[in-house]
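With one protein chain removed, the remaining protein chains of the complex are shown where they sit.
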Amino acid sequence: MQDSQATTSQATVQVTTAEHEAHNPALVHQFADAEQQKNAASLGMWLFLVTEIMFFGGMFCAYLIYRLKYFNAFAAGSQSLAIKWGAINTAVLIVSSVTVVLAIYAIRFGRKKLTVAFLVVTVLLGFVFLGIKSIEYTDKFREHHVPGANFHFTENFDDNGKQIPVNPNEVQLFFSLYFAMTGMHALHMIIGISLMSTLAVLTWRGHYSAEYYTPLENAGLYWHLVDIIWIYLFPLLYLISRHT
Amino acid sequence: MASIGIPANQAPKLNYLNNGHSLKSWLLTTDHKRIALLYLISVTVFFFLGGFFAMLIRLELLTPQGDLMQADTYNKVFTMHGMIMVFFFLIPVVPAVLGNFLVPLMIGAKDLAFPRINLLSWYLYITGGMIFLHCMLTGGVDTGWTFYTPFSTDYTNTKIVEAGLAIFLAGFSSIFTGLNFIVTIHRMRAPGLTWDRLPLFIWANYATSLVMILGTPVIAITIVLVAVERLFHLGIFDPRLGGDPLLFQHLFWFYSHPAVYIMILPSMGVISELIACFARKRVFGYKFVALSSVAIAVFGFLVWAHHMFVAGISLYAAMIFSFLSFSVGVPSAVKVFNWTATLYKGSISYATPMLYAFGFIGLFTIGGLTGLMLATIGIDVHVTDTYFVVAHFHYVMVGGVLMGYLGGLHFWWPKMTGRMYPEAWAKLSALLVFVGFNLTFFPQFILGYVGMPRRYWQYPPEFQALNVLSTAGASILAVGYLLPMIYFVWSLRYGAIADANPWAAAGLEWKTTSPPPTFNFDETPVVTWEAYNYDEIPHKERRAPVAG
Amino acid sequence: MSNEHGTSVKTYLIIGATLLVLTVATTLIAFVNLGPFNPVVALTIATIKALLVILFFMHVKGASEKLTGVVVASGFFFLAILLTLSLSDYLTRSWW
Partner (left out) sequence: MASQVDALYIYLLLVAGVMTAVIFLGIMVLAIKYRRARHPNAEQIEGSTALEIIWSIIPLFVMMTFFIWGAVIYFQERTPPADSTEVYVVAKQWMWKIEHMEGQREINELHVPTGQNIKLIMTSQDVIHSFFVPAFRIKQDVLPGRYTTFWFKATKPGHYHLFCAEYCGTQHSGMGGDIVVMEPQDYAQWMAGGTSAPLQDTGKQLFSALGCATCHRFDVQGRGPNLTGIYNKPVLLEDGRTVIADENYVRESILNPTAKIVNGFKPVMPAFQGIVSEEQLNALVAYVKSLSQPPTGTAGLQSQPATSPAEPQKMQVQ
């Protein structure tokens, strides 16, 4: 290896790599073989997902504590959300998760066009999700339910027909957490969509094959995690108290 | 920079230092060893910046009146000192400098698992650092490094959001470093290097990485919430709008208490290496020392509200957290006992790194025991938020982390640069650091118990004598820290040339040249021996460098 | 994770369909008054859905080594620590 160390940086790395592992251009220098590289990438992704869980965990913690104290206000805030859109969005994300696993399934058999097709559908479903989310946000904006100086909330908590007035400040807390959590989730969706679009292009260009598709698999893990977070956000935000 | 470590009269053997001299070959390097040096330079800058603020604090406190600077200035000075030291020095220092350099070397790997993410970590860190410097130069922050709400969200008019962004970025740097270490240690150990053969420094960094990954995201989202709260006044932490300021403290300490273990665990790992090498012995109770690192990391997540005993948490929560806090005491004690026991029937050399190790054990013992006092609620109620706490965490953070770091830096300096440091000067500075440190911080225990609150710009005159002592100690400490800075730089050019293993130390990092080649090992090593097999390595007292 | 997940397209579709059914179910059940059990049911269903995604879509079931499972579990474990120990304060405040 001595000879190949004339310079460092990425360029050299690739030279070295090419010399040593000419049969697999995707293998980078620090790994002994493709198996090790794949396992490392996968573990790295899982650890990253754990940090995501803890990241959202801080907001879940805040949600739990305020919901305990201000149940009525949280229920009133929850009732003002459009359950229809929430449920449809949940379904959209689930279907997108299915298309992601199908894309990875397809690449394992080297079916590149099929893979690209599934990725494109995934991206489209991602946009559908964001579109619906923006409809919801627009409604909230129009109803002055966005926390801040213009926040107004006059509805009551409808507890099985019994009207319970609630403190707007407490409902504002609900909406603060609603926007923080769904906003952070939407940001993750945007990142996921860019990721999936890039991968679709790269797959189209032939970067991935049945032998090497680790980035696809890891992006898939990320997408599923974002899905899982929504799976929890849906009941926590939309379904607090619906039985009227 | 580029000329570092090229031995003047040696055949130009290619190593990681002379393999490429352009600025680009450093700033875009993916070599873990070069990134470690980038970190070394940047944390050193932040250390001396933080130290400068520390000197300003000590000078202000020389007299009871606030006469050196305005109250607002003083508040900013201690805030800058705290934030710089915690987020830009103590958290990255050992993992990002020594860990980055050594983790792949110690496990016989060519690099970390994700070299480009490693470089990204440094860029996140340095971007955060630059933003913080900008924030500092354009007004700074005056909330204390804890930036408690509602003061930070609604009452201060300083640059909280900007400082928050800086810390957020530094936090992600830390997350990626931890992620890289865990994957590397899991996936890239050399053949034969099983978990029970790993150096204890690796175990310690593994445990640290767990905390980085699990804790840091919580402070990240907390910072986001504080920023959003400050910008839009949502009420998440504002009692006037129904929020609870204690929720901020819970989230903050959920990270910031374990963060203490991010700082101290890697230093503990360093100490295990030093003691083994300079006592020529396998560390006593290897398995217990290894597992105690993981135990400290996990238990560290169960104790955070002991920072909040007087903050207004419920009586019962206080008791639960006090009880759980003692759980960290056991693995910490286990380490100290095992290190001491390792000395038994050893063959002990008093080289500088060993002096730092002795210092570490002593100071960490005091820091740990006073920590137990703080976990005892009845005592904590009196001494929390006083100089007792300040003294306690400086014993752990400076007496512990920094001692370990300096010990490790001396120990691995020949490996990193190919040069020896001057031994006599190093011994002198170790002595100065030890004496100066105790003189600075021991009086603060007494100050705290007699009631001087922390973050005080002026104080009743009866506290002056102890404060003068502390300031006097700080000036000795400052000399103790400046000396290594000078002789390390000096040694780059004039230091004795180090061979591959100047300490006759065990460990894979000593089996390659000093400095190592870019890909660490010419051949991937195969490990067939246990860690710290000092019975198989004769020490070479004569060759141990005595210079200066 | 091994190259062979041992999961077929059919499994994926069945799991996907189950997830959709559970989504409809949780939405409908929300309109039935179960008293204190509404949130319990909603979160149980959410957890089942999350587990299905983790086990089948993310291939933790059938993974060649246990490490992945340990990593996931530790994530949720430390989240649980954050939530329960925070609640230990709030639930024992007499007036919260």
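Lettered A, B and C in written order, each chain numbered from 1.
Rule of thumb we're sticking to: a contact is a pair of C-beta atoms (placed from the backbone, for glycine too) under 8 Å apart; a residue touches a chain by one contact, two chains touch by 3 or more.
Nothing here was measured: the structure is a model prediction, and the numbers come from that model.
Within the whole complex, touches from the chain that is not shown fall on A, B, C. Looking at B:14, B:341 or B:468, the residue that reaches the missing chain in the full complex is B:341.
When the omitted chain is restored, the residue from B:369, B:431 or B:468 that touches it is B:369. Although one chain is hidden here, its contacts on chain A can still be listed: residues 69-72, 164-167, 169-170. For chain B, the residues touching the absent chain in the complete assembly are 66, 71-72, 75, 142-144, 146, 148, 150-151, 154-156, 239-240, 242, 244-246, 279-282, 284-288, 309-312, 315, 318-319, 322-323, 326, 329-330, 333-334, 336-338, 340-341, 343-350, 358, 361-362, 365-366, 369-370, 372-373, 375-382, 384-386, 449-451, 453-460, 534-535, 539, 541. Counting the whole complex, the residues of chain C in touch with the unshown chain are 94-95.
One rule holds in what follows: only the chains that are shown with their structure count from here on.
The interface with the greater number of C-beta contacts, when B-C is set against A-C, is A-C.
Centre to centre, using the average C-alpha position, chain B and chain C are separated by 37 Å.
Once the centre of each chain is set as its mean CA position, chain A and chain C turn out to be 15 Å apart. For chain A, the set of residues touching two or more other chains reads 39, 43, 47, 50, 53-54, 57-58, 61, 65.
Residue positions of chain B touching 2 or more other chains: 186, 214, 218, 247, 250, 254. By the touch criterion stated above, chain B contacts chain C in their complex at residues 186, 214, 218, 246-247, 250, 254, 301-302, 304-305, 313-317, 320-321. Partner chain B is touched in their complex by these residues of chain C: 67, 74-75, 78, 81-82, 85-86, 88-90, 92-94. Those residues of chain A whose C-beta lies close enough to touch chain C in the complex are 38-39, 42-43, 46-47, 49-50, 53-54, 57-58, 60-61, 64-65, 68-69, 83, 87, 90-91, 94-95, 97-98, 100-102, 105, 108, 160, 217, 220-221, 224-225, 227-228, 231-232, 234-236, 238-244.
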